[in-house]
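One protein chain is absent from this view; the other protein chains keep their places.
We just call them A, B and C in the order they show up, numbering each chain from 1.
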């Protein structure tokens, strides 16, 4: 933390700030320049909790220079973590390919999706049984019945299951049916939910909130990790901007930024970012080229009849075609699928 | 819903779209123009759930023309609703003035805050016992002990209590201590929490999410109302933009927009929008001039020692001074405090 | 400027950074903390032009702590500047009320607008003769003929003229017809245009760019002032955000922020922010309550027939009604109109 003093500050102002720091066991480094006087805070900044230096006389502003997450930081595991989901490793050389319908609707639908996903070469089946929907009058998901269909379809095709939990009561219900919990964008700062999945030993796929900074996202991961569960995979899925040509704006830069700042693997969801099936393939290839550790893509055996997010779901055929292109780009950047 | 066809669409494409609408009991209005062909959907658009017209051949895009909320709409109660919180009416001529510390910390702190709030003339005491914090290592609130302090302080000074619940288990705990639940910005789309407060008979203060559109906010209110609880008050508290001079950007236009589109009262939180105490007064006056039904302001007996959001909390003295100015602006626009 | 070193930096890295600073005549203040090492740069940071400390080994990042504008800063004129436009003072106790049509169309139109503007009590007539339009196929303005109409109408009713120049060739043409140049939002960083109006002795109304930070806006004002023309008035007119209910999001907080950081007067344009006539009055009242030094409002004798921005223009009658309300709010905050 750096404290920038006002140009008009007095020596007394400065002395009081330094005294305030000392009273909390912190050191101070005074730097008197011709244009600004700056006080550097020495020591553990959590000791500042409960003070408000910005309100002290003569203080212009406080500039944080350190991030607040620790376990999620790159410094913690400089070579990066890998996450093991039932034997499949996320974060290694091989890309993690997750696909499946937005929502689990019927036995036939999810079975056909699983067949297509497997035929393409993916190892993970996704599908939502609990759907967070903007309007209370929209389809809300099939619940535990849907989870059962998902598990059966995955088992039939040798796939791992990733599914979203939207409140903590669902953790106990969904746990037996899935291999990985997904925390959706709307719940990225549902701290109780983060803590509760952090108390399980199941891997967690943590989507970025649509208006969350990368720093807030890593703080959210820290909530899970600080409860003991370090099997966290991040998922970039587009942020909210002024542009309306796409549903959200895929922040592909988040891939190299996360790789630099965090030890956690990062995958990309091009479907929710694009909101339109025709953009899913180019965004998938972009994500892989940028260094993403995998992709989570919406695939539906009959997108025209999907009960939610129909416009952005690929057919199994389109997914298989895309999968081949992903393979080529992956190999071009030294990865495999 | 309007379906815009591609310039290159065939008569067969058009016929198939119309047939798809008819099969769902919907009518179609065909408009063939020199530059575009458009099909208007006649009937209840919820019948379209499960179709995906955008994927049909020849379709360029679908343009929604109706909002999805009903109970929260202005049409439902053209003169606007009022919400009764223990005898105090929100949404009438008199402004609802809520104030208090960001977080309940100690008995002394909340008692002093209540005294200041009351002395200024406010009728509601706010204070958080459960604090949603970006980092797991930040102060998380005093819980039920804090709620007890809040209630005692409010009772001592004849004030109503507004407090945030961040998960649904807290509803039962907090209910006996408060007069109004607050749903925070991060939980605006925590749909389970919305439904649960919707099943109580206690008024709800629903803050806008930092990246939520006004339409999504009204949909969130609809979640509460569709469970039977229509005592909802909206609270604008700033949105996330590129500007960093303020913590968030107060969207003061939301006041007239909500008044036009919704029957619900709307108040403004200048403290979280500004993030800096010196901007709270001008933003409060702006909100009242724009037609807001009240203000929720952070007041702390000793802001420099606040355990959270210290920079934006006013002293009781500053709040009293501001209250007088609010009174003058309120009277200038035909309101009282 | 503060240089934050990487945790892993060596003593040699630090020495090299300090040597680099010294070679440019700058001092260094070293602060070695338990969690971070920070080097404060002492002296005039413009000496750093041409270096790139961020690329030196061991450097994590550079954090600027000073703004780059000088003449536009509050420190320069702590009590704030006033701007004299042909005898009318902007920035004093009295609000500056500017109104008129978006575009000058016909003699009758601008004469009727001027009559209405004057009848309401405003002292400035606005009107665009050169219109920056998103599409080349939209109406582009009436040019010098329009300027003549504007001047005649203003003279007939004793009003000052404010008009936009969109390129520097227009300065010489428009100069004789107007009392104040307006630089529009799209040209806020048209640096050549800024410099050219800075070389005139006519006051300049500088609108904020739709995606410009307040700091960039003040830097743009500095471009004008550094050429010798310090008669600059700032105009907040809404920024681009994700919200679509309004054309732009009025950043009413810019008013107190600018008053704190800059010596320049600031007025507000509620018409372009709102994009809808029914929101203009509440936003005008909000701006005045927040401390704005005036308002620039679009008024058209027959908005339904306006050649541009019709939805947001008020009738003279609506403007007169609004003017009375503005007067009451102005008086409530100690101003006059």
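In this section, contacts are C-beta pairs under 8 Å (C-beta built on N, C-alpha and C of every residue); 3 or more make two chains touch, one makes a residue touch a chain.
Being a predicted model, the structure only gives us computed values, none of them experimental.
K.L.:
Among A:37, A:135, A:187 or A:249, which residue is in touch with the absent chain?
P.N.:
Of these options, the touching residue for the absent chain is A:249.
K.L.:
Which one, A:36, A:147, A:221 or A:288, makes contact with the chain that was left out?
P.N.:
Considering the complete complex, A:288 is the one touching the chain left out.
K.L.:
Can you name the residues of chain A that touch the chain not displayed here?
P.N.:
211, 213-215, 239, 241-246, 249-257, 260-261, 273-274, 278-279, 282-283, 285-291, 325, 328-329, 331-333
K.L.:
With the missing chain put back, which residues of chain B would touch it? List them for me.
P.N.:
Contact residues on chain B toward the absent chain are 2, 4, 7, 27, 29, 31-36, 38, 40-45, 63, 65-66, 75, 240-242, 244.
K.L.:
List the residues of chain C that touch the chain left out of this view.
P.N.:
Residues in contact with the chain left out: 46, 49-52, 54-56, 68-69, 132-139, 166-168, 186-187, 189-193, 195, 209-211, 216, 219, 222-223, 226, 240, 276-277, 303-307, 310-311.
Throughout what follows, only the chains that are shown with their structure count from here on.
K.L.:
Centroid of chain A to centroid of chain C, CA atoms only: how many Å?
P.N.:
Using C-alpha averages as centres, the distance is 38 Å.
K.L.:
Starting from the mean Cα coordinates of chain B and chain C, work out the distance between those two points in Å.
P.N.:
31
K.L.:
Considering chain A alone, which of its residues make contact with at least two other chains?
P.N.:
240, in rising order.
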